[in-house]
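Working notes, structure below.
A single protein chain has been omitted; all remaining protein chains appear in their positions.
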Amino acid sequence: MSLTHLNARGEAHMVDIADKPESRREALASGYILMRPETLALVSEGGLPKGDVLATARIAGIQAAKRTHELIPLCHALALSKVEIDFHLNDEKSCIEVFARCRLNGRTGVEMEALTAVSVACLTLYDMCKAVDKEMQIGNIQLETKQGGKSGDYRRAA
Amino acid sequence: MSLTHLNARGEAHMVDIADKPESRREALASGYILMRPETLALVSEGGLPKGDVLATARIAGIQAAKRTHELIPLCHALALSKVEIDFHLNDEKSCIEVFARCRLNGRTGVEMEALTAVSVACLTLYDMCKAVDKEMQIGNIQLETKQGGKSGDYRRAA
Amino acid sequence: MSLTHLNARGEAHMVDIADKPESRREALASGYILMRPETLALVSEGGLPKGDVLATARIAGIQAAKRTHELIPLCHALALSKVEIDFHLNDEKSCIEVFARCRLNGRTGVEMEALTAVSVACLTLYDMCKAVDKEMQIGNIQLETKQGGKSGDYRRAA
Amino acid sequence: MSLTHLNARGEAHMVDIADKPESRREALASGYILMRPETLALVSEGGLPKGDVLATARIAGIQAAKRTHELIPLCHALALSKVEIDFHLNDEKSCIEVFARCRLNGRTGVEMEALTAVSVACLTLYDMCKAVDKEMQIGNIQLETKQGGKSGDYRRAA
Amino acid sequence: MSLTHLNARGEAHMVDIADKPESRREALASGYILMRPETLALVSEGGLPKGDVLATARIAGIQAAKRTHELIPLCHALALSKVEIDFHLNDEKSCIEVFARCRLNGRTGVEMEALTAVSVACLTLYDMCKAVDKEMQIGNIQLETKQGGKSGDYRRAA
Partner (left out) sequence: MSLTHLNARGEAHMVDIADKPESRREALASGYILMRPETLALVSEGGLPKGDVLATARIAGIQAAKRTHELIPLCHALALSKVEIDFHLNDEKSCIEVFARCRLNGRTGVEMEALTAVSVACLTLYDMCKAVDKEMQIGNIQLETKQGGKSGDYRRAA
């Protein structure tokens, strides 16, 4: 077994996808940002988002998904057909959960796009809250489900 | 207490930093990517990195630090004087630990730049290993230390 | 009736276009920049453009069309097959009229690309003339015609 | 009188600002997007914004201000200290008025940054409403006030 | 005979490729950077690359290929299916030879992408060696072979 992004000499390259058929691809990624309860309270009120905080993070995540190939050196440029970001304010764990779903008709999967969207949405939430909370932590960024492509569907074990 | 990036109506804006004095700023952020031991073995051999994997992630992290203000909507464009990324292959925890240190002579802190570098370096490692491991998880992205600026120095409690 | 770019909770998302068929799309947009007659005279001479002013604005407009999805958060990345910018020096109204035509074989329309090209071409003209005229005004940026796609052809009423 | 951005042969160049002193600069630009009353009603309700429409346009405008030098070929890269976007829903004129204020400690003015922010905010509003209204028109993009720099302060005549 | 990128009035435009059929395209470009033997020795040891120098240049070249349409104003945005960069340390000529191969299923050729990758890889090598050698020279950037498209295959005469 070896890494597909390295050739026999260990050199990085962009894998050729020209011979893969076009198909419908979808990926759902998730992650969260842990914060103090007082910080979370500044973002929500009675379970509802306050002000532009979530809207700003949502836009940042959507835009990052479209720029994934600029950020991740060996990713192909993709014409995503859909990007959707959801937030769940979790008072119990004192965190904001972030979900990103990407879709494409194309020759390669969209996991990296979904994971990048989650990461940048979390970083944007961090930026807006960092003046009041330096202990925040971004974590559990992972792939939840994946459809389409030769390797078949994937669903993370609960 | 309220969020600095929102005005009284809850609208997002880029905070004015024109009146803050220039000073030397530094931030160190960390995070890791958990993977299966077999995946980690593809990246290292006898504790040494194999092929271009870490070099690729390092370059991706450095470049992302410079583009932080394009990714995080309310961040200011900064002229970083230094970016440095370090990796530690942790066999015990079966993860790659990532550290990013950023420095600036300027009017605002560089935490977001260091955190963005860590995030994108982790995403790049994920991308290169995803064909062999779909269970990977990026986590514990956090600020370790911060120097300079009015709010003083910060060191994360161990 | 509701806005397609918002979900039922009012949250922004990138609309899914995966199920739309590929077709030939075209859009023509227009706009103008009003300036003082003396300013316009610096740009033209006997009805002919002087120096690189129009060429610079043309290149800026073409490049902006290609980056529309980076500027407009909910726009899809498109592989435009053609971009063309035309200028008309209108001495009577003391303005420069700008036209942009974009074309695509794809799943969504190219109005935003044409409108973005017009806007950035106008801003570039503004930039080159602003040292001599601070009263300039960019206006009447609008869609002229649109072909292709399910919603059918459109032609602006005269 | 001649254009500062062209040399004696009419060739475009980026004007040297190295010898200009640093000073506090500020610019306020405005513009609007005209739409049908029914379209405006989809964006507001009882004078309040509905959903993420204005927040999305605000973020797009802020981010565009930071990228002005990438869009306008002869603009210098600037480290803006502040960007602020305001909207006014004008039922009487059936339009959304857009205002952008930029600030900088630097060697050149920030008019282009403010004008670019207004333009891209208007284009983003257009994008979100275009499925229900093809007659919209972006107009009156202009400089309102300007402070700082050798050429002195400017205020547009009412 | 005339230039395809100018219209009859000599104005630049992006050529329409909507009517060209999709086909497999490939291009190989080459170039080199000449340096002093002592400089070359810092990059290699016994014919093997030392440290991250070549890996950094390789990543820079791959990323530049994906951004060709942002750099070259009249190039179309393309979804490259593959990018591969190779280096050959030539002790005899005291240079590093650079090769870039790009591939696409699409409507236009990928020569510019391959040439851009070579150029930026050379510039990156220059950057890393410039502190010790100011006499370096980048040269012989040229197309080696080209397959696919109406104009047929091309192979540079030896």
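Think of it as A, B, C, D and E in the order they're written, each chain with its own count starting at 1.
Everything below uses one rule, namely that a residue touches a chain if its C-beta (ideal position, glycine included) is under 8 Å from a C-beta of that chain, and two chains touch if they have at least 3 such contacts.
Small disclaimer: the values here were computed from a predicted structure and weren't measured.
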For the full complex, can you list every visible chain touched by the one that's not shown? B, C, D, E
Residue of C:5, C:58 or C:146 touching the missing chain in the full complex: C:58
Where the unshown chain meets subunit D, residue by residue: 11-18, 69-70, 73-74, 76-79, 107
Omitted-chain footprint on subunit E covers residues 1-6, 9-12, 31, 38, 42-43, 50-53, 55-56, 59-60, 63-64, 67, 70-75, 111-112, 115-116, 119-120, 122-124, 126-132, 134-143, 146, 154, 156
For subunit B, the residues touching the chain missing from this view: 24, 54-55, 58-59, 62-63, 66-67, 77-86, 103-105
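Here is the rule we go by: only the chains that are shown with their structure count from here on.
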Identify the chains adjacent to both subunit C and subunit D in the sense defined at the top. A
Hopping along touching chains only, can you work out the least number of steps from subunit B to subunit D? 1
In the absence of subunit B, which chains stay connected to one another through touching? one piece
What whole-number Å value describes the gap between the mean CA coordinates of subunit C and subunit E? 32
Could you work out how far the Cα centre of subunit A sits from that of subunit B, in whole Å? 16
Contacts with two or more other chains, residues of subunit B listed in rising order: 11-12, 52, 55-56, 59-60, 63, 73-74
Touch-based graph of the chains, sorted into line, ring, star, complete or other: other
Once the touch criterion is applied, which pairs of chains come out as touching? A-B, A-C, A-D, A-E, B-D, B-E, C-D, C-E
